[in-house]
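Apart from one protein chain that is not included, each protein chain of the complex appears where it belongs.
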Amino acid sequence: MTAQPAQLTPQEVEQPNTTAGVKRGKTDRGNQLLFLRNAKVISGLIVLGFFTVIAIIGPAIAPYDPDALGDDIVAPPSAQHWFGTASLGQDIFSQVLVGTRSVMFVGFVAGILATIIAVVVGVTAGYLGGAADEGLSLLSNVFLVLPALPLIIIIAGPLDGAPNIVVAVVIAVTAWAWGARVLRAQTLSHRRRDYVEAARANGESTPRIVLAEILPNLSAIIASSFVGTVTFAILTQVTLAFIGVTGLDQWSWGTVLFNAQSNQALLRGAWWWFVPAGLCIAAVGVALALVNFGIDEFVNPRLRSTGKYARALKKRGVRARVGFTPVDRRDDAAPLTPSTQKEAS
Amino acid sequence: MRFFVRRGIFYLVTLWAAITINFFLPRMMPGDPISALIASKQGQITPEQAESIRVLFGLDNQQSLWQQYTSYLSQILHGDLGIAFSQFPTPVSMIIKDTLPWTLGLVGLSTIIAVVIGTSIGTYIGWRRGTKADIVLPITTFFSSVPYFWFGLVAILVFSVTWHIFPSSKGYQPGLVPGWSWEFISSVLWHGALPAITIVLSSVAGWILGMRNMMVTVGSEDYVTVAQAKGLPERRVMVSYAARNAVLPQISSFALALGFVVGGTLIMEMVFSYPGIGYALFQAVQAKDYPLMQGCFLVITLSILIFNLIADIVYAFLDPRTRQEG
Partner (left out) sequence: MSSPTDAVPALEARALTKHFRLRGRSRGKAVHAVDGVDLQLHRGAVVALVGESGSGKSTIAKLLSLLIPRTAGDIVLDGESVHGRGRRAFKRHASRVQMIFQDPFASLNPVHTVRYTLTRSLRIHGVNGRSGSLRGDDLEAALHELLTRVQLTPATRYVDKYPHELSGGQRQRVAIARALAADPEVLLADEPISMLDVSIRLGILNLLKSLRDDMNIAILYITHDIASARYFADRTMVMYAGQVVERGSSEAVTQSPAHPYTRLLLESAPDPDAPPRATRADAGEAPSLVSPPEGCRFAARCPFANDLCRSQTPQLLEIGEGRSVRCWGYSARPDRPHVDLISAVAAPSAEEGAA
């Protein structure tokens, strides 16, 4: 088989010894599984899955009603109250459990809505060009520059305890601009490529070109943008609850922290009041970031190859430096192939 | 030159959008809390003040929407943002005038520190990929996954309550007379240290990651290889060749990130009761003080636009390509 063109693609970097004649789709499915085998991604998805389950069953398994008053006031964690109690004896563990639902719901719904808006606006602007592009770009840039949190506050604030779905919509409306901008740039780049011209020359219709030809090439970017938006939405929801914008009857991790703050938990030294909620937020945030890193490494072949070979090279005493081709000067050096080291984490 | 004109027009359009959003929001909300508030303050409110509130919130239904809009615009452009209900009868603009400098000082200082530290670390990590230095990345990612305010709470608990190093709230020692005395300034710095540290730790991860990714991209470019082949010392190549080019996108993303930093600073002020505009906004939300809420939003937006413009000027100054494109 003759040499392939020098274009570096993720697949080519992964499998430099591809030969034609292999069974159906094996290498490509192998790549998709490679993405999933990435340790970062797996740990991230496990944590997210855990919290999703809690979000669903939380209210059912909570030992107490989060608002129920009790006898032990501001008590540290104990057997009856795993996370301790609040100023009127409420069980904090139950509050955190019940609060999971709002956070995960708003996070993912806002993420989905914002991503849909970003795809529609970004891809349309990138593909159509001209006046439509100028107009949509102006719209995205305006939303990008407007400060998100204050904007959300003045929209949601007056609503006086808005339900989760409204909060999700408000967050989506302010958070779509970043993804739209990235997708527009990507669409512009793809639109000029030969395969789009070839599809046009073949007689393919414009909707099909956008949806079936260009969009599949953008899937990694869309996934990454989605994860990023979910992260933002979750942090924003918690923040809004903390300020008191979302209303105190909707339990959220932020509400727990709000109560902690207003009842001087810090000065009282009641660390159990706000540490668990914060750790949960951090856990979800880190999990999402890990998934995003995994996507990032999958898509950017440079990040992937340098990192993967770097570890193997280090074992041989060669330091990998970006831009340098590592040279192994030992006499017994064996060729470096993907099969001689374990898969990148 | 054309570049600046285009950007300037864009920022004006954004400002207009913010003002227009402010105009329409109260008119779209269910219920009408404003009239009730005016009624409750009947004796204390002057006719001019009442009128300005009406213009802000569209209570004067005799005018057409367009007329309301024009009188709203002219009022805003004259700097009249209404009366703050929660701190009656102080005008909103006065409250903002008092609080804004605190926020600007805190944001400015923390961001500069975060950018400098983050870019330096990112340069170093990006240059030496696949080594122990990579461990910094997950650590800082953890810090940035935590919402600002939780971080602030923990910081207060550790550094203020448990170890009495820093004060836990306020901008300066209550009781001190504001002035240019050393006593006052040192109190300000001391009170501002903890909020600044938490902002820096929280936001530095983004800078590190961005710079590191750019170093990875730039490091594999040919001109870096040429510099190395010429035999230049490694530090020189890393800084003058690679970092100099990698830092450019950072500057433009600096402007965009500013919005997030400002948002985070707002929360930090709420946690620390720091007397900035974020704290004012926080109190406004608690008290359902709509004029103050909207006034804060407008001023925050204006500040961000000005910062963006400054960043654009800096970027154009540093990158000769932008100047050429015009």
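Going in written order, the chains are labelled A and B, and every chain counts its residues from 1.
Note that in this section a residue touches a chain if its C-beta (ideal position, glycine included) is under 8 Å from a C-beta of that chain, and two chains touch if they have at least 3 such contacts.
Everything numeric here is computed off the predicted structure, so don't read it as measured data.
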item	value
Left-out chain, listing which of the shown chains it touches	A
From A:Asp72, A:Asp133, A:Glu204 or A:Asp296, residue that would touch the chain that is not displayed	A:Glu204
Per the touch definition above, residue among A:Thr52, A:Ser87, A:Asn217 or A:Asn263 touching the missing chain	A:Asn217
Chain A residues that touch the omitted chain in the full complex	1-5, 7, 9, 11-12, 18, 20-22, 24-25, 27-28, 193-195, 197-205, 213, 216-217
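We take it that only the chains that are shown with their structure count from here on.
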item	value
Inter-centroid spacing, chain B versus chain A (mean Cα positions, whole Å)	24
Complex contact set, residues of chain B against chain A	10-11, 13-14, 17-18, 21-22, 25-26, 29, 33, 126-131, 141-142, 144-150, 153-154, 156-157, 160-162, 168, 213, 215-217, 219-221, 224-225, 228, 256, 259-260, 262-263, 266-267, 270-271, 281-282, 285-286, 288, 290, 293-294, 296-297, 300-301, 304-305, 308
For the chain A and chain B complex, residues of the former touching the latter	138, 141-142, 144-151, 153-155, 157-160, 231, 235, 238-239, 242-245, 257, 260-261, 266-267, 269, 271, 274-275, 277-278, 281-282, 284-286, 288-289, 293, 302-303, 306-307, 309-311, 313-314, 319-324
